[in-house]
Each structure stands twice: as C-alpha cells, then as structure tokens.
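The complex appears here without one of its protein chains, the remainder shown in place.
Our next item is chain A:
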Amino acid sequence: MLEVKNLTKYYGDLLAVDDVSFRIEEGKFATLLGPSGCGKSTTLHAIAGLIDASSGSVHLRGKDVSDVPPYERNIGLVFQHSALFPHMTVEENLRYGLKMQGFDGDHEAQIEKYLEMVQMLDHADHKPDELSGGQQRRISFARALVYEPDILLLDEPLTGLDRVLREDMRNEIRAIQQEVDVTTLHVTHDQSEALSMSDDVIVMSEGKKEQAGAPAELYDEPATEFVAEFLGQSTKFQGQLAETSSPVVQTESTEIHVGDDTDSSQVDPDDVSVYVRPEEIDVHQAARTNGNINVFTGSISHIEYLGHRAELEVDLDDGTTVTAFSRTSQELAVGDDVTVQFDPDEVIVL
C-alpha cells in the first residue's frame, strides 16, 4: 500500500532522514515512533509531498509518487495543531477538500456522514475558533477523511491535549480508522500512544530506522539498545558473555544468568547489555528467597505509589539501581531490605 524506499533528506549539511525504508500493508495502522528530531516528521512530510526528498522514493498503491505534487497524491493529513482554516466554518472546511479533490458523489452526504462519525454534526456552522481543542482535532480528522483518501497521515495529532482527552482520542481514532478501513501512518514521540494504537511500529532515532514490528515484538524482543531503552522501562546491566554450563553475563561485581537460547554470535561477547523489564522482577522481603539464580539483595530507595501498583527503586548491594513493579498489597517501605529476583529466560540480551 505505502512503501518508502531508501528515503534520505538533507537540510544543508544536516542529515535529517538517513536511508529509511519501510512498508505498510492495506488497512493497517502504523506508527513512526521516536524522540523529537529523529526525522519522523520529515519522513511524514516527504510522504505527503510537502518536502522533496534528497534521494529515495515513495510508492502509493504501487505507483511511484516521488515527483507528484501534494495536491495530486490523494492523501489525508491531520496536523499537529489541527490547521483548520480559520476563515471557514466547520462545514466549509470539509467541503474544501471535496471540492479541491474533485470528489465524485454527494458532497453534502459525505460531510454529514463524517461529521456524524466524529460526533460534531451539531457544530457544522461554527468557526474553528469557537471550538475547544478536542473538538478542533475531531473536525480535522473529519476533514482529512471526508474525500476518502488512499492513506491517512497523522502528524502528532494529539499534541497539546490534556492526558484524559488524549487517552479518549486514542481509542476514538483507532475506532474510526477501523470503521473507515483506511491505511494510516501516525507520527508520535509518545511510546504508550504508539504501543496502544498501532498494528505496526517503526522506531526511528537520529534519522535512521531502528526497528519495525508489532508493538509486542518491539517490547519483548528489541533489536537495538535504543529500542530497548526507548520503549518501556528497564534495568540495564553491562558485562561480558561467559559460556559456562549455562550462559552468564559477567558484570563488574556480579553475574547475571541469561536464557539458554542466548546466541553469542548475535552479540559482541565483550560488550553485552542485559535489560530486565520491571514487571519481570520479583521483590520479596529479605527472608524469603526462591532458588538462587539471579537473586540479589538490596534496599528500597524509592516507592512511587500508582494506585493499581507501585513502582519501586531498589539499590542493590553492588550499587546498581533496579526498577521493579510490585502489587501494592505487599507491605514494603523505603529502607526495607529486600531480595530481588528474575527469571533468566525473561531478560533481554543485546
């Protein structure tokens, strides 16, 4: 459906996008995820045709559109700040796209259908500045979809909304996307947004594609240290891989058992990073232990109570700080001596 091949963009000497390739299948919701300045917005703008790529190509429905101007690409784009035309009413904003794209069919019915879909039918005659931020975003979704574009691009469309509204809008966007069944590429720096909404996530950093895959795949099997650190929380250990009866990573002060399937050919055995997700770590009162693999002792230095669970920071005896989650029923307090344990098969080795 959408295929980006070897996209590269220089701004003067600055390399903004570095040889990025990916594809999105028909009807999928994909997200370009990365910190600000990683080139994700530039990539999106190149797909829309708003900037010219230095090299590489963009293919839509099998056709190379690299030299097609934006107004002939039949793309829907939702902007960061909604970008509704202030001199037009809501209805006129929607009609604009239908008219400019030369949409065949009943314009009035389309406008009504899409305003209904975003629950803004009552506001058709309002000017954008009479609407709240959330309402403006809804209208801009309707405006981007009303002429039934081949692909929908979302450029951080939830920027500037409060947290509750963002979470509502996430679900709503996903529902609308599935109802309309439109291939969608979403750009965001918010990992929870990316993981919760997408079929596929493409992680970018410093202009390069780091990894692409389903959210669970990226979280459970990150391919690079950047992805492991950017997605979710984790505790990092560094050391050398040693082959004993089972694979072990030797850090400065201790050793970490890692899964038997650890492949020494995939990593540099002299510089191995081990990541442990907080939900994989069990924290017990000091007295209770369970076997002796990957068991460490330390004391709790910080507790952040989050309602459904608590986030603990445990300073191990060797100085490493471990982040773990615990159910709040456990009666733990700052300063308690505890034992920390995790399963060798659940660690990420890179």
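Note that in this section a contact is a pair of C-beta atoms (placed from the backbone, for glycine too) under 8 Å apart; a residue touches a chain by one contact, two chains touch by 3 or more; residues count from 1.
Keep this in mind: contacts and distances are computed from a predicted model.
*Asks:* For the complex's missing chain, which UniProt name, "SufBD protein", "ABC transporter permease", "FeS assembly protein SufB" or "Cytochrome C oxidase subunit I"?
*Replies:* Spelling it out: the chain absent from the display is recorded in UniProt as "ABC transporter permease".
*Asks:* Touching the absent chain in the whole complex: find that residue among A:Gly39, A:Gly56 or A:Gly97.
*Replies:* Of these options, the touching residue for the absent chain is A:Gly97.
*Asks:* With the full complex in mind, choose from A:Leu2, A:Leu60, A:Ile75 or A:Leu195 the residue touching the hidden chain.
*Replies:* A:Ile75
*Asks:* Determine and list the chain A residues touching the chain excluded from the picture.
*Replies:* 48-50, 69-77, 79-81, 83, 85-87, 96-97, 100-102, 143, 147
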